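I am attaching a structure below and will ask some questions about it afterwards.
Missing here is one protein chain; the remaining ones are kept as they sit in the complex.
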Amino acid sequence: MTDRTVPADPQAAMMRLGCCYYPEHWPEAMWPQDAARMVAAGLSRVRIGEFAWSRIEPEPGRFDWGWLDRAIAVLGQAGLGVILGTPTATPPKWLVDRMPGMIALDEQGRPRRFGSRRHYCFSHAGYRAEAVRITRAVAERYGRHPAVIAWQTDNEYGCHDSVVSFSEAARAAFRRWLAARYGTVDALNRAWGNVFWSMEYRSFDEVELPNLTVTEANPAHWLAFRRFSSDQVVAFNRAQVEVLRSLSPGRDVMHNFMGFFTQFDHHDVAADIDVAGWDSYPLGFLDSFRFSAADRLAYARQGHPDIAAFHHDLYRGCHPDGRWWVIEQQPGPVNWSAHNPAPLPGMVRLWTLEAMAHGAELVSYFRWRQFPQAQEQNHAGLLRPDSSDAPGLGEARQAAADIAQIGPTGAPPRTVALVFAYDADWITTIQPQGRGFSALWAAFDCYTALRRLGLDVDIIPPGRSLDGYALCVLPCLPHIPDALAQQLARFTGQVVIGPRSGSRTAEFAIPEGLAPGVLRDVLPMRVTHVESLPPGLAHRGDGWAMTRWIDHAEGAMTPELVAEDGTVAVWRHGKYRYLATWPELALAAVLMRRAAIDAGLAVHDLPEGLRLHRAGSRTFAFNYANRPVEVPQSVEGNPVIGQRNLGPAEVCVFEASSI
Amino acid sequence: MTDRTVPADPQAAMMRLGCCYYPEHWPEAMWPQDAARMVAAGLSRVRIGEFAWSRIEPEPGRFDWGWLDRAIAVLGQAGLGVILGTPTATPPKWLVDRMPGMIALDEQGRPRRFGSRRHYCFSHAGYRAEAVRITRAVAERYGRHPAVIAWQTDNEYGCHDSVVSFSEAARAAFRRWLAARYGTVDALNRAWGNVFWSMEYRSFDEVELPNLTVTEANPAHWLAFRRFSSDQVVAFNRAQVEVLRSLSPGRDVMHNFMGFFTQFDHHDVAADIDVAGWDSYPLGFLDSFRFSAADRLAYARQGHPDIAAFHHDLYRGCHPDGRWWVIEQQPGPVNWSAHNPAPLPGMVRLWTLEAMAHGAELVSYFRWRQFPQAQEQNHAGLLRPDSSDAPGLGEARQAAADIAQIGPTGAPPRTVALVFAYDADWITTIQPQGRGFSALWAAFDCYTALRRLGLDVDIIPPGRSLDGYALCVLPCLPHIPDALAQQLARFTGQVVIGPRSGSRTAEFAIPEGLAPGVLRDVLPMRVTHVESLPPGLAHRGDGWAMTRWIDHAEGAMTPELVAEDGTVAVWRHGKYRYLATWPELALAAVLMRRAAIDAGLAVHDLPEGLRLHRAGSRTFAFNYANRPVEVPQSVEGNPVIGQRNLGPAEVCVFEASSI
Partner (left out) sequence: MTDRTVPADPQAAMMRLGCCYYPEHWPEAMWPQDAARMVAAGLSRVRIGEFAWSRIEPEPGRFDWGWLDRAIAVLGQAGLGVILGTPTATPPKWLVDRMPGMIALDEQGRPRRFGSRRHYCFSHAGYRAEAVRITRAVAERYGRHPAVIAWQTDNEYGCHDSVVSFSEAARAAFRRWLAARYGTVDALNRAWGNVFWSMEYRSFDEVELPNLTVTEANPAHWLAFRRFSSDQVVAFNRAQVEVLRSLSPGRDVMHNFMGFFTQFDHHDVAADIDVAGWDSYPLGFLDSFRFSAADRLAYARQGHPDIAAFHHDLYRGCHPDGRWWVIEQQPGPVNWSAHNPAPLPGMVRLWTLEAMAHGAELVSYFRWRQFPQAQEQNHAGLLRPDSSDAPGLGEARQAAADIAQIGPTGAPPRTVALVFAYDADWITTIQPQGRGFSALWAAFDCYTALRRLGLDVDIIPPGRSLDGYALCVLPCLPHIPDALAQQLARFTGQVVIGPRSGSRTAEFAIPEGLAPGVLRDVLPMRVTHVESLPPGLAHRGDGWAMTRWIDHAEGAMTPELVAEDGTVAVWRHGKYRYLATWPELALAAVLMRRAAIDAGLAVHDLPEGLRLHRAGSRTFAFNYANRPVEVPQSVEGNPVIGQRNLGPAEVCVFEASSI
């Protein structure tokens, strides 16, 4: 295994802590005390400003900089590095009233109106110009301010399903985008197979958005619209980045991504910024996403043990340089899920140290103090609304001490590469074929299987170098770029390829010669037909089951795992394995163990809820279970933090080279 | 315990029976026979007219009074007192076509069109003027008619979710209402915390209705809109009441409220009328509301044993004078729930006598004869469509005989006061924080726990005198008016206060010093944080469980009931108890029993399905179970109706002072 180069930025050598702060929420007299308490707790970074447009520009063209000047001064003088947000996620009412067409329309054609946030359509040229204008104004004033060390563009692009819009602005922009992509409308008709139901267009101006059709629109139409919508986010972000680069040299530009969110191509946005940020809410995500009832109970106050880690590894791989921050870390109960329990004591520290183990440069808690009003009044902060310490503050303080004790860590090792692409999730959700099929969750389940074996995983996009990895996993990539197919053919490690991979062209067609299309050089077979299975219908093997999906194949590959009734679950051809069904956890465990062992990787039998991660010479162990577990003896090293027997929410850090 | 003064109106001394009748549905020749059969069955009141606008004014400005003159004459001559409804719940098509803006818009922006009923927006000034005009016309003609003894305004305000409207008329009225409430837009911005997401307004004309926002609007915005919407109902009703008062002196004005309905503040409407009416459909409510699968089966043909009683006690307390009627009593199967079984034989009589025990002046069956056409053709009446007796008629006749035998009853005793406020339910449904949390249902579950102990309960609004009560229960009142806090501090009985009480200011903010805010004088503690729990996650105690919600607190109170893992379910401070979780029935039973015993109240161990109520010197017992039960010997007295062993749907009335 090859260690990565330690980043050149010395700040990144040791992970920093920070918080999100809203000086505009609090009397100015409280600011100095707040800043002093942050520093005393071990925080050195503070994010501000991202929702403050109505205070920065209370009337059109009239700016009120005084309060923000003073806030930055107070924070900077306390020794805090300021991460300044552009306020474009919350345009003020006067702007919406002047520019009503900037509002997005939802898929049902309803306006998505002012009154919360993200009330804009990414395709609206007028609003994009306004976003650039306010970004320029803020950057002109603070771009070279010594306390300002980084920028956040906007806030959580796409939150509340805000990537797609079915507005007039979006329709016009989509037509231009199509003209640029296809050149002629005949090319578009052919690419999409529009002959199918007389859907042929005579000009790009005949193309509509794919919503509100009588039955489903052409999946190729949807895929183009998803690509277009993603590109609009990229362009919107890039316009701000260009302003910031020119007016604020030397500062990092970051955006805060979300969890389990695939509505735009994060790899494309990440290519324009310096640091991939993300907002980590393990309990909210457990409750909001597709976890089993058993997991919801077992991990109600911890979060499923792979939620945070999956995203750490995803966003570390998202940026070409591997730089990433947790810019919003859940510090206690949140307000926005259907049920909002409190973390077990210790979890805030555990989540913080886990980010460290995965290579974060920064963990910043959301938020400093709980605001007693408005939408998130039930969202915890490090302080309660009355400024008393909330439990998260003590855990942050403890984490700061731990980090100091652990010292700078090396980068995570290169062991397993898991390849994920955003269009994979677009394709499978546009055309699940079996209800609920999603490439994102296929990736997550493969990731869980690998992590239960104690393996470290990098999640990378197609096209990233595979050098140094012992095992490469493609959980589900319907569209395989030619370059990736060639990489896989040259790759010397073990390869696991999951269902539906290679089953579609870039234009959402079944490839010539059938699936796996361009993968046929490494998978010498042909998928003759596919099945999706209703709940309860399964083909059972030795302790595992084929569920949800079957790729029936024929060709030169060898059956490796076969259900009792003869249905093939896993095919093998030398170092290449093909998983012809959903990565059900027991089946994925058998498969990944075989592949890892063939790859020369050491695997561990971890108790339920225990997870490991290496960083340089250290191995971190995290107990997500709600009962004590023991780190197996196969994990070598001496504890420098904690001990082998871990209570709930406890952490142990071993000093020794990882396996 | 203190008995209330028996109302001065001699009519109220003995409960009357009546029915709802639609002469416009039937040939005029049938009316005399109908009236005679009503009287023969023991009925003395008849409600008419509330849906008859298209017959009263078939063309704009052309009135047809003849049929109604004759109908009232026939009914009055038979000895029936007529309750006349204003027909404003069903404006005719010609009115809607002249005034299309009167239509409400739903939260999705869709018009709620003509074709059923309640197709108007409470904020539309033009329609309000029309409602006054038709009310005036009817009242001028019949206001002093000797047969007309009372009025009903409109019909079931809010039915079919018709309180809120998102129309232009509502938006304009809301802006005016806000201006009146807040004075300046800066005051509004501060009150709502609009700085949070740059939601600040520069004028009231910038404020939108809170629907169709990208994610949830500010809860303070919603609460203001709920208050505004409630006030519009109050104003709409008051406009009619003023006409009726001036043109029909000496007659009672009543409105018919519904069950489990909180969309407007019924206390406010009740303050303007003489009698709180309500429409009692125990089977429809069981099927339509959040009862458990077990209760749905056990009580499918009886209704849950607290449905009718809860509303009797709610609406008795709703009106300052305690005057209330059941104006629509389910007489058999209804048509409007998902499943519509028939009542067990005897239930119609049981429901009638239960209303008597709770102090009703009138029980009026809906409806005299089943109409074989239109929306409610499957809704039973006392007669079938062919004029033959339906089972309800015999039971009404039996009830009339029972009432005569029992004679005038005294008022219910003052024992337990349960405080309920409509804004409590608005706050908890605007911000459940844990899915399904509702102050209404917290109140219902506390009520059930009290009633299972055989206790009599008054449900009263904040501000009503607590004199004479031994126990006061606040199931869940997030917003506590200062006056109530002061009352509780002075109150000499036992007090039980439930979760989230005192957790919000009038403007939907967390109070300074945290919850329980103004209750901190009686509850010397501070709620440090709250949790909502997913289904299945529970902290178990001795036979009970903490579910759904936990208020974590610290301070000077003493843990009284503690779960096995140490989580405190009930805190105590002298006579004040705080329930820090959902009133799960087993837990609420333990808690209420302790509080009742401390209050010096006798409690009973009632078998499942048995309920008691006192009225003057009598104790009524009602068997809602679908198998026989025995009234425990702890209930003293001699049966004057029925016997101690009660079959399903049977009633026993004991003559003796209650415990």
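As written, the chains take the letters A and B, and residue 1 is the first residue of each chain.
Operating definition for what follows: a contact is a pair of C-beta atoms (placed from the backbone, for glycine too) under 8 Å apart; a residue touches a chain by one contact, two chains touch by 3 or more.
Keep in mind the model is a prediction, meaning the values are calculated, not measured.
When the whole complex is considered, the residue among A:P27, A:G536 or A:G566 that touches the unshown chain is A:G536.
Across B:A380, B:L474, B:L561 or B:A589, the residue that sits in touch with the chain not pictured is B:A380.
The chain omitted from view is touched by exactly one of A:A35, A:A220 or A:A270, namely A:A220. From the options A:E59, A:E140, A:E206 or A:D467, the residue with contact to the chain not on display is A:E206. If you put the hidden chain back, the residue from B:R37, B:R118 or B:R594 that touches it is B:R118. By the touch criterion stated above, the residues of subunit B touching the omitted chain are 24-25, 51-55, 58-59, 87, 90-94, 97, 104, 108, 110-119, 159-160, 162, 287, 293, 296-297, 300, 332-333, 335, 338-342, 370-378, 380, 384-386, 388, 390-391. Interface with the hidden chain, as seen from subunit A, comprises residues 108-109, 192-202, 206, 208, 210-221, 431, 433-435, 507-514, 528-534, 536-537, 552.
Note that only the chains that are shown with their structure count from here on.
Between subunit A and subunit B, the centres computed from C-alpha atoms are 48 Å apart.
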